[in-house]
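All protein chains but one are shown at their positions in the complex.
Presenting chain A:
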Amino acid sequence: MLEASALQRLGIAMASTALALAIGLVVVAAAGYDPVTFLADVFEGAFGDENSIGRTLKFTTMFVLVGVAVAVAFRAGVFNIGVQGQFIVGGFATVVAILWLAPLLPAGTVGGLALLVLGTLAGVVAGGLYAAIPGALKAYGDANEIITTIMLNFIAVGVVGYLVEGPLRGEGNRAPNTARIPEYVSLPSVVFDSPDFSLVGLAVALVVVGVVSVVMIRTRVGYDMVTSGHQEAAATFSGVDAGRTVVTTMAFSGMVAGVAGAVFAIMIQGYYSDPGGVATYGFDAIAVSLLAANNPLGVVPAALLFGGLDSAGTHIGINSDVPPQLIDGIVGLVVLFVAAPELFRMAARRTGLGGERR
């Protein structure tokens, strides 16, 4: 997949999305709904009004962060399917850290800012450590990281779910949630007047993209990661410790997932609830990253696309009878088609469209 040129990649990404949407429309029609109305609902839900745009950008923020987390690992040839788990552990650590530290710091803007930073740091550390586990198991125990990370997702949901149900449930809470983090620990609303979206969050996500790109392209660590991914033998020959690189890669990827968890906890939720019922950003992130050819910069437009789709899903869930789970299925189809670029190359050659690109 990586041998394709940038232009070809873009073509494949667009064709995959279009084909997946087309199949989605067929399913909608087959289920007895009007596909035209559905399509109109999708656009309205994604970009219809200020509300929709704010919601789309909220999801985009999350997808940028988790997408970059996945991209970091995939680029280095490590399959981190555990971003969901790292995202949960990171977000939970953020909330717990803020709740514990809040009484020790002065309330108000300064205290709030300090708590934001410390909470996010806690999330980053927790996410990184949780990801380092499967990294170490792969590097030193030869355990397939695809399966260990998936298992660790289930374990994260179970353990955090147990903690918010029992030991760490907020006092007097009927629902299995932690206590709410203090009002003054929040991102200021800029332009969009929404309780769960702030442009500051989006800015944080874009800064993370920049930092990750620089680390991957301009630093020794990043270079080692990418070479190990493409040419393991060559990397080992030039003195890169393959085992340690795997652990570093996973930890780095998990740290970004931790930032995603922190932004989710602070910007969107304000407390932590049973992660069994929380959105599965970490899974959609795989689709985001693949669509972006695992390029941290490419993640931004891909995240916008998926942000729009998810926002449309929310809109459809409220305003239409079509079950919003359809959107998840469409995301799966996008991934399926992205996995098979040959399908489109062959189609392109048959129809004579862009066949000369090869």
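Following the convention adopted for this analysis, a residue touches a chain if its C-beta (ideal position, glycine included) is under 8 Å from a C-beta of that chain, and two chains touch if they have at least 3 such contacts; residues count from 1.
Heads up, the rule we're going with is that contacts and distances are computed from a predicted model.
J.: Of the options "Alpha-ketoacid dehydrogenase subunit beta", "NADH-quinone oxidoreductase subunit N", "Archaeal glutamate synthase [NADPH]" or "ABC transporter permease", which is the UniProt protein name for the chain that has been left out of view?
T.: From the listed options "Alpha-ketoacid dehydrogenase subunit beta", "NADH-quinone oxidoreductase subunit N", "Archaeal glutamate synthase [NADPH]" or "ABC transporter permease", the omitted chain resolves to "ABC transporter permease".
J.: Pick out which of A:252, A:283 or A:306 touches the chain that's been left out of the picture.
T.: Selected residue, touching the omitted chain: A:283.
J.: So which of A:39, A:114 or A:146 would be touching the chain we can't see?
T.: A:146
J.: Pick from A:22, A:203, A:217 or A:340: which residue touches the chain that isn't shown?
T.: Here the residue in touch with the unshown chain is A:340.
J.: Could I get the residues of chain A that touch the absent chain, sorted low to high?
T.: On the side of chain A, residues 1, 27, 31, 79, 81, 137, 141-144, 146-148, 150-152, 154-155, 158-159, 161-162, 165-166, 276-277, 280, 283, 286-287, 290, 323, 325-333, 335-336, 338-340, 342-343, 346 touch the unshown chain.
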